[in-house]
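As you look at this complex, bear in mind that one protein chain is not there, while each of the others sits in place.
A, B and C label the chains in the order they appear, each numbered from 1.
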Amino acid sequence: MTSLINRNSEGVFIIAATPFDDTGAIDYDSTDRMVDFYLETGVSGMTILGIMGEAPKMAGDEAQSFASHVIKRVNGRVPVVVGVSAAGLDNMARLSATAMDAGAGGVMVAPQPGMATETKLKGYMAQVCAALKDTPICFQDYPQTTSVQVSVETILSLTVDHPQIVMLKHEDWPGLTKLSRVRAETGTADVPRLSILTGNSALFLAQEMQRGADGAMTGFAYPEMLVQVVARHKAGDVDGAEDLFDAYLPMVRYEQQLGLGLAIRKEVLRRRGVIASNKVRAPGPALTARDHEELTRLMARLEKRLGELN
Amino acid sequence: MTSLINRNSEGVFIIAATPFDDTGAIDYDSTDRMVDFYLETGVSGMTILGIMGEAPKMAGDEAQSFASHVIKRVNGRVPVVVGVSAAGLDNMARLSATAMDAGAGGVMVAPQPGMATETKLKGYMAQVCAALKDTPICFQDYPQTTSVQVSVETILSLTVDHPQIVMLKHEDWPGLTKLSRVRAETGTADVPRLSILTGNSALFLAQEMQRGADGAMTGFAYPEMLVQVVARHKAGDVDGAEDLFDAYLPMVRYEQQLGLGLAIRKEVLRRRGVIASNKVRAPGPALTARDHEELTRLMARLEKRLGELN
Amino acid sequence: MTSLINRNSEGVFIIAATPFDDTGAIDYDSTDRMVDFYLETGVSGMTILGIMGEAPKMAGDEAQSFASHVIKRVNGRVPVVVGVSAAGLDNMARLSATAMDAGAGGVMVAPQPGMATETKLKGYMAQVCAALKDTPICFQDYPQTTSVQVSVETILSLTVDHPQIVMLKHEDWPGLTKLSRVRAETGTADVPRLSILTGNSALFLAQEMQRGADGAMTGFAYPEMLVQVVARHKAGDVDGAEDLFDAYLPMVRYEQQLGLGLAIRKEVLRRRGVIASNKVRAPGPALTARDHEELTRLMARLEKRLGELN
Partner (left out) sequence: MTSLINRNSEGVFIIAATPFDDTGAIDYDSTDRMVDFYLETGVSGMTILGIMGEAPKMAGDEAQSFASHVIKRVNGRVPVVVGVSAAGLDNMARLSATAMDAGAGGVMVAPQPGMATETKLKGYMAQVCAALKDTPICFQDYPQTTSVQVSVETILSLTVDHPQIVMLKHEDWPGLTKLSRVRAETGTADVPRLSILTGNSALFLAQEMQRGADGAMTGFAYPEMLVQVVARHKAGDVDGAEDLFDAYLPMVRYEQQLGLGLAIRKEVLRRRGVIASNKVRAPGPALTARDHEELTRLMARLEKRLGELN
């Protein structure tokens, strides 16, 4: 049974990497291990083929195969959200249909560069919704990569106009006030509720939970922290959630290096035994020897700090 | 008697250069000749200290002095619009007040970079209007330099909300449909009329007049063409207007080279005996020997073509 | 026999549209007519799947099929250059290999956004050259869409370092001085010759030929003008070339509307009986009724002007 994302979805939707072997081919063994690893940490969902997930470097058929494989491995335990952002609606609709047929729980769409007025963006999202039929959509608000600034008013308007836009991946920056406003101004008499998951590498996760986020959708390589912070917060242990978060913050901060962060995350997953190779497709970032040493140091310091906490 | 710009302003508001001598100091003799030259060509207004007018390279007191000098020389014969765009409202308000006290006909304001949602832009323009009190404003819609995309809906909203926003300097690109819509959707029961003057180096002047522009606000170094095209058009000679425009189009196209265009315009004005030096303040573009030859050729071809037309 | 592009390639390489039917599917009948039409106008080459050619909106297999179809139809009469710019080198190499196997004459590559220093760009192009093996490359210098500024020094360096980079699609803007410098500083004792074809919708074609361009690579819907201007120029009739160009300039200027230009070109080709539909894939520009009238007027004025010239 597939579960679909909806306006009340919550918890941690981990952004999955796409594991490659050293030749750059998709590594399905690592993919299976990664899926299992994520599920064991207690995530509530999984998001694949995101902006940082090397999707633009995969061929169309590769993306479809990868999506189908992950969905099959997850086997309905949590919803899988598939990133389908594309320059053309045809390609977007094709990948979305394939993924939903395979059992995805929804798709994620970021505005294309150029949709830079409210009028254009609303027109574009209406086209997207029509092309994707009833597929539930997570709207990704990520101006740092799309160059499209989205106001709270526009988000509210999209929420009202399109029942299928059920989730916001919130990663505008700085964006804390925006999050507070979207939380306060949705779920009202006039505007339906919207599931709000935060991105931006979780750099403000504790604050965002305190401001009403439903969880996180990001790719931090220690998903167990994300899961526990969200869980503690929901259990009312606000300080405990933030204490745990702060212990990981040096690493969160380290992974949040635009572009390079992907290479760091893959390396951490490799060191943790999740994937076999830290390969990133070309052109892409690579870690220097100095970066490796630094990462070793940061991982050791994290272990030490976690020990102190307990 | 100062005349102020208003919702029915029309004709050619020439964008004036700021003449410097070879040392980079303001050349007031050339300024006087330039003002007289513009008035003799029949312009309906003059705009100084625009985005391309080297205003960001002038000290605050220089800008005030230059504005006062031009306004005094014009002596009320046509309205002088003063560009006051600035990073801070204080500086903007100061220059605006000085200019209006000296007899300016209004000010021109472009959105600051970063005002990239309708909400932000409307909030910003509300702040601007408050800071400038009742000063009539020409709103400059120029995304190529401001990075702020403005929808027709936003323009209508600004027109309704702020009686002092009376004029649009239209230079979005491509922007012909936008112009048609602003023309059709202002001057209605719900939205006041807006004077629309077109910029973008007049590259589409004939088409823009046909779509309802009230005139042009640009800095072409042959203002007599702009004046005649607008006049012919208003007299009903649509084809004649376009014939004349097309004869100048090779030169219009040549001046419309972003950045470099300023150096070309100053050189043409110099060759025409209007200003003494083609000096552009550093860092700025400079013409090569090859550019000079090319310009000579283009000016000669223009003369020849004008001869054929008559 | 396939002919490959090389350092002496010259003439007009027309940028081909991708004809779709009204449903958005590739229209191969129109494609055949379009290929024949281009060849009849006397073009020296054809470039498909360019930045403005809707390539980003085609599926990978569609792009391969379209490329193969065009190459087969051209049947070796002129070289076909295939745009292969892509976010990942794998996708780029795959399309390039398929196209070259099918008989393409070379590929066109624009830098990816982010390659914004000389060091990064040179590193990137070295990766590209390695991935594309010996395939001849046309380097597209188009900062308005790539955001990558390329200096003359970088172009020279790429020319020296990579024998397979044989052609420059010059469309920096303003770029006339850059063209003069690349012309003067290649084909020297130290730097190999580079074929320079100009883009930017040919807005400066006459000037660019006078400055030493080898021809044009752009998508103007009246390719016969491009062919004749280049031919007259090479025959020494510099004034005649420019006279003809200037007659078309109002239309050149009209087609050079970023984004919208594609819809205009497809509509002109449709009106000229070349393709069956002006369909542009979503999201994309569409012509209004007013645009259609305006185009009708401009096409009629062009006919009239051409009559006067002869």
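Heads up, the rule we're going with is that a contact is a pair of C-beta atoms (placed from the backbone, for glycine too) under 8 Å apart; a residue touches a chain by one contact, two chains touch by 3 or more.
Please read these numbers as outputs of a predicted model, since none were measured by experiment.
S.K.: Counting the whole assembly, list the visible chains that the omitted chain makes contact with.
M.R.: The chain that is not shown touches these displayed chains: A, B, C.
S.K.: Out of B:57, B:77, B:271 or B:305, point to the residue that touches the absent chain in the complete complex.
M.R.: Answer from the full complex: B:57 touches the omitted chain.
S.K.: Using the touch definition from the top, which of B:236, B:283 or B:307 touches the missing chain?
M.R.: B:283
S.K.: Of the residues listed, A:59, A:176, A:231 or A:306, which one is in contact with the missing chain?
M.R.: A:176
S.K.: Which listed residue (C:72, C:120 or C:297) would be found touching the missing chain in the intact complex?
M.R.: Residue touching the absent chain, from the options given: C:120.
S.K.: Can you list where chain B touches the absent chain?
M.R.: 24, 54, 56-61, 86-91, 94, 112, 114-115, 124, 127, 131, 259, 281-283
S.K.: Contact with the hidden chain only, please: which chain A residues?
M.R.: So the residues of chain A touching the missing chain come out as 173-174, 176-177, 180, 203-204, 207, 210-211, 242, 246, 249-250, 253-254, 257-261, 288, 290-291, 294, 301, 305.
S.K.: Kindly note down the residues of chain C that lie in touch with the hidden chain.
M.R.: Residue positions of chain C that touch the missing chain: 116-120, 149-154.
Here is the rule we use: only the chains that are shown with their structure count from here on.
S.K.: Taking the mean of each chain's Cα atoms, which chain ends up nearest the overall Cα mean?
M.R.: C
S.K.: Same or different: do the copies chain A and chain C touch each other through matching residue numbers, with over half of them shared?
M.R.: The interface of chain A with chain C is built from mostly shared positions.
S.K.: Among the chains, which has its CA centre at the largest distance from chain A's?
M.R.: Chain B.
S.K.: What whole-Å value do you get for the distance between chain A and chain B if each is reduced to the mean of its CA atoms?
M.R.: Here chain A and chain B have centroids separated by 46 Å.
S.K.: Can you check how far apart chain B and chain C are, centre to centre, with Cα atoms defining each centre and the answer in Å?
M.R.: Result: the chain centres lie 34 Å from each other.
S.K.: Using the touch rule from the top of the page, what residues of chain C touch 2 or more other chains?
M.R.: 259
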